[in-house]
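Note that one protein chain is taken out, while the other chains of the complex remain in position.
Residue numbering begins at 1 within each chain, and the chains themselves are lettered A, B and C in the order written.
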Amino acid sequence: MKIKSYERKAHYYETDQMGMIHHANYVHWLEEARIDYLEQVGMGYKSMEEAGVFSPVLSISCRYKHMVHFDDVIRVQMKLAEYNGIKYKISYRITDAASGQVRALAETEHCFLTREGKPMNLKKSHPAFDAVMESLLGVESGQDEAAAGTVGVR
Amino acid sequence: MKIKSYERKAHYYETDQMGMIHHANYVHWLEEARIDYLEQVGMGYKSMEEAGVFSPVLSISCRYKHMVHFDDVIRVQMKLAEYNGIKYKISYRITDAASGQVRALAETEHCFLTREGKPMNLKKSHPAFDAVMESLLGVESGQDEAAAGTVGVR
Amino acid sequence: MKIKSYERKAHYYETDQMGMIHHANYVHWLEEARIDYLEQVGMGYKSMEEAGVFSPVLSISCRYKHMVHFDDVIRVQMKLAEYNGIKYKISYRITDAASGQVRALAETEHCFLTREGKPMNLKKSHPAFDAVMESLLGVESGQDEAAAGTVGVR
Partner (left out) sequence: MKIKSYERKAHYYETDQMGMIHHANYVHWLEEARIDYLEQVGMGYKSMEEAGVFSPVLSISCRYKHMVHFDDVIRVQMKLAEYNGIKYKISYRITDAASGQVRALAETEHCFLTREGKPMNLKKSHPAFDAVMESLLGVESGQDEAAAGTVGVR
């Protein structure tokens, strides 16, 4: 399964007076990349919520390696690192799309909840979604892009 | 009826690389001031929503007069300028709490919706809320504070 | 001169508990569209700042017509409505890219400042930028796209 990495420009309103992107905005980027990834594998988060599956964040961690500036194109590659029907863990690599240099490494953990906020085992409640998640285990987005070395050109 | 103005510090994450508060954040301040004002008059927005009254923004306008910087204490005075049961208009004055100088002037318009998103006439549906709104017409928050000239001292 | 409209999905983190996009985020969209427009005409905002031209927002107004929801693709068309070297005014039309329906109409006013925060007349200080601005007067982005009626297909 080939999944594209997520790319977009860093916005002006995401900068702070240190002249770089404020660290809190990276958390938004992780969510954007996550939702884009799910969309690509036919499991759009909107349709998940409509099907009664909510997936809140249990934890987040992010290590900032180098500053990102306004107008830089950031690229987020992500991998479903763990999944057992009840919880899952995603790891992220944020790079500068032009240079390929790492900007940040991150990880998020999630669970599944019903509309009423009750924990849910996707294996039992939504076997079709579960099958997709199982198939994604270990799959990293943007793999061929990196291999092809086309990152800096786009 | 005496209503206090709303004050808080401008946050670091609200700055941008021009070294001042990014203009989009003022929209947040208006909402904070509005909710604080409603709370003071016993019409907390949380309880309004629980009673099935939603009040979205129909329009917003803001004129930026002078920059606000990180750590500045901003003070928002507001006034219910118009109200007819169906819509209302609020005007705002954002000043620097230390100097009293105007930072921005703003206006928002709102209506009332049911939980299902249908327009609502507060006069008919919620007479108690309507009575509070009627009593607020023309009332500006922070009036005595200004009169007392204590603004710069706090 | 043909300038493309600006499009992107509404993010999950831009929603609020009313189940729609919070109104403050539209201010971000206007900025994104503005910067994308300037980029297209060879006047990238990053290079403008590097050339010592800063362009803060003097005023903003936005009229919300219909709700935008998570995952909707919004499309922003904009037009340089007024320009005289010292100030300029932009008008915006935010539509739903799929249906073409209007979501919001907005307007922003801007001036030019030096790095030190002094007002600047672009005609005198940066004739090349001024020439671009002059050529843009009245030009609306996304014109042909609309005429071609391809909006809903993309």
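Criterion: contacts are C-beta pairs under 8 Å (C-beta built on N, C-alpha and C of every residue); 3 or more make two chains touch, one makes a residue touch a chain.
In this text, all values refer to a predicted model and were calculated from it rather than measured experimentally.
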Residue, one of B:32, B:82 or B:144, that touches the chain absent here: B:32
Residue touching the undisplayed chain, where the options are C:70, C:92, C:112 or C:129: C:70
Tell me which stretches of subunit C touch the chain missing from the display. 12-13, 15-20, 22, 24, 70
Over the whole complex, note the residues of subunit A touching the chain we left out. 18, 20, 23-24, 27-28, 31, 54, 56-64, 67, 117
Pick out the residues on subunit B that sit against the missing chain. 11-13, 28, 31-32, 35, 44-46, 70-71
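Heads up, the rule we're going with is that only the chains that are shown with their structure count from here on.
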What residues in subunit B touch two or more of the other chains? 18, 20, 24
